[in-house]
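Worksheet: the structure to be examined is printed underneath.
Yeah, one chain of the complex is gone here, protein chain that is, but the others are all in their spots.
Chain nomenclature is as follows: A and B, assigned in order of appearance, with residue numbering initiated at 1 for each chain independently.
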Amino acid sequence: MLVSDTEVYISGFGCITPIGNNGDENLQSLRLGQCGIKKPVLFESKYASLYLFGEVSLSNSELCSLLGFEGVKGLTRTDLLAFKAFGDAIQDAGLRPEDISSYDTAFVSASTVGGMCLTDQLYRDSNLQSDNGEFLNSYSCWAHATRIAGHYRIRGLVDAINTACSSSANAIMHGARLIKTGRAKRAIVGGVDALSKYTVNGFNSLQILSQGYCKPFDADRDGLNLGEGACYLVLESRESLGDRKPLAVVAGYGNANDAYHTSSLSDNAIGILRAMQDALVSAGIDPEHIGYVNAHGTGTDNNDKVESEGFRRFFEKIPPFSSTKSYTGHTLGAAGAIEAVYSLFALMYGELYPNLNFSKPEGSDGLVPVLETGKADLRYVMSNSYGFSGNCTSLIFKRL
Amino acid sequence: MYILDSIAISPQNTWEGYPDTLRIIEGNKYFASEPSYEGLIPASQLRRMGKALRMGIACGVQLLKRNAEVDGIIIGTSEGGLEGCISFLNQIVDYDEGTLTPTNFVQSTPNAVAGHLALVFGNSGYNITHVSGGLSFENALIDAKMLFEEGKAESLLVGNVEEISDYNYNIGLAAGRYKLAETRSDQLLGSVTPGSVTGEGSAMFVFSKQGGSGDVRVLDVAGLTNVGESELHEYICSFLGKNGLEADKVDALVAGFSGDAGSDYYYSNLHSKLFPSSNLYSFKNAVGEYPTVTGYALKMTVDLLKGVNLPEGQLLKQGRKEVKRVLIYNYFRGIQHSLMLVVRN
Partner (left out) sequence: MEMDREALKSELKVHLVKYLNILDRKPEEIGDDMPLFGDSGLGLDSIDSLELIVMLEREYGLKINNPADGRKVLATINAMVDYIIENKK
């Protein structure tokens, strides 16, 4: 099987995030600079009153009603968010049931926490302290993918990726490659994560949570805000598209490892640089063709410093860049996909969305991100995602 | 893609070869027979590793030490370092979300094995971890195959890892995945009760793009979800046909019999309907059942094709003298089906 020259088209997407319950709402929030990070209303944890979070506004029961799942057992918030985004994506793309069930359709999802968002229930079940068996098959990172595959009768290849914070970017890359190598004609790709005690306690133990709003790239940044959400994109070959109009093209992708430390990136940005380089090579373009970069930009001291260094070394002239985590917080397993969609918005509408909460560059050579919404003629945009254990991924999208 | 080298830690003593006969395992938890980690993992790193991490890393380190540098590392693991994960979770509840220690959290991320191997060997290449339950290892293989086809790699390290965690066993038991009564591994197959046993281990492979005559290669890999028996059989025929083979050209079927009376008929039916004259092998009576156990199945298949003697107790039916083409089939939790076609040139 040889790799074909087929382009990988994006025919639709669906997303639910702290700044909107569907694509249009998300777009509006980006345009208006409307931050979705605040004191959580639904999330239960000691930290709910201490930190700010990016929380999806719909409760689990509201999601259940919206999806027609009242009375269905064993659905976690992760499952519900994923179902919402997935349903929107296939509707947006115009996929029919026979397309979804075709052996040629792959489903590649991602989640870092999966059903462990039900921290207390998992504690009881794993310590044999519960007589409620509702969630026993719901805890894994891949449980939501199996659930969706069952509901929609997906018969083709189902995959789930967990590379921490770059997971759904890698899911997009994997789906594109399945199409390019002829193993699939279409791939539904993306990821999900729900706010959970597990993650907030984990990140708190690493002392990388912001005491207020995250300030990506700002000199006074003090950490990240956690967020939640789900987002799926539908990728298709030309043949599968038929008469339907695609939105954009997945032009290139690259994944590399920083090989430095489990939870921080090297000063030389080795992994970051290699991922960007591989993405450019696979897109067949040069750095100056990139019109905008959606940065990983978590707001932690280490990430933003190293990512900035990566920009300096890679681009002779650094293109406009911003971190949309300043709107949504860090949505972990969903981040790669959500930020891919925000990159697509920029590409499709020729717009730049500002990096919120920025007031001061770091040091004398500190970089300044996009600060105001504006128009831009974009041909290629790049989206970067970096995960624990040195995982670095860059995606490049091309305007049609 | 060609297999250059392979290694496995399993409930049988397989670190440096195979025993002549399978060790009989009492009970429903088939714990791995771990080697000494001296020379493979320094104490300063070992102290932070749960079992999944140290098994996966030991296998990876051993292979990477005796082979040239690889262009990427791809791992399949369904639950990763689950014990560490649940230890952290217990801390959250026991200390009521107070100040917690981060090691369990950081090491519980499933991509810790792939990340650690990259770190130790300074490997900045492609690095991904697939976590799709019973298809995690297969998806890792497909990923590797694609990299070779894309011309992005000359050699890759690919493997699986899974550990038994008491906590996960409790959940599985409550979910009906395991036998309620204690069993013995030599009585597992042909059991008339539902459920199976649990196992753990790691199998790692160095794959290369190029190979020669007599070399073993993974010809094709596929994963299906939510299909019934007749759809499965139809699919398998077209899967073989796509690779220029008919069913009677398959010399051996390596099947995932697990002792679960509710699903083992899938394997016997497949053998009798499509491959009646092929050899039939099992592996879960040796190493137990777990989501990425097909990593072990591939290891034993590669060795079988190379003419290595496998332990007694795994060959269930002999139909052929010479084995050059093998199909590995596994059926996981009633939903996922995996196929691996492995041949010797």
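Heads up, the rule we're going with is that a residue touches a chain if its C-beta (ideal position, glycine included) is under 8 Å from a C-beta of that chain, and two chains touch if they have at least 3 such contacts.
Just so we're clear, the structure is a prediction, and the values are computed from it rather than from any experiment.
Participant: Given the contact rule set out at the top, which of the displayed chains would the hidden chain touch in the full complex?
Facilitator: A, B
Participant: For the chain left off this view, which of A:205, A:240 or A:343 is in contact with it?
Facilitator: A:205
Participant: Check the options A:45, A:181 or A:263 and report the residue that touches the missing chain.
Facilitator: Touches the omitted chain: A:263.
Participant: Considering the whole complex, which of B:61, B:100 or B:188 touches the chain not shown?
Facilitator: Reading the full complex, the residue touching the unseen chain is B:100.
Participant: Suppose we count only contacts with the excluded chain; which residues of chain A make the list?
Facilitator: Interface residues of chain A facing the absent chain: 205-207, 262-264.
Participant: Considering the entire assembly, which residues of chain B contact the chain that has been omitted?
Facilitator: So the residues of chain B touching the unseen chain are 43-44, 46-48, 98-103, 106.
The rule is short, and it goes like this: only the chains that are shown with their structure count from here on.
Participant: Please name which positions on chain A make contact with chain B in the complex.
Facilitator: 1-3, 45-47, 103, 112, 116, 119-120, 122-123, 125-128, 130, 133, 136-137, 139-142, 145-146, 149-150, 153-164, 170, 174, 177-178, 180-181, 183, 197-198, 201-202, 204-206, 255-263, 270-271, 274, 387-391
Participant: In the complex, go through chain B and note every residue touching chain A.
Facilitator: 73, 78-80, 85-86, 88-93, 96-97, 99-102, 105-107, 109-112, 114-116, 118-119, 121-133, 135-136, 139, 142-143, 145-146, 149-151, 167-168, 170-171, 174-175, 222-227, 231, 235, 335-336
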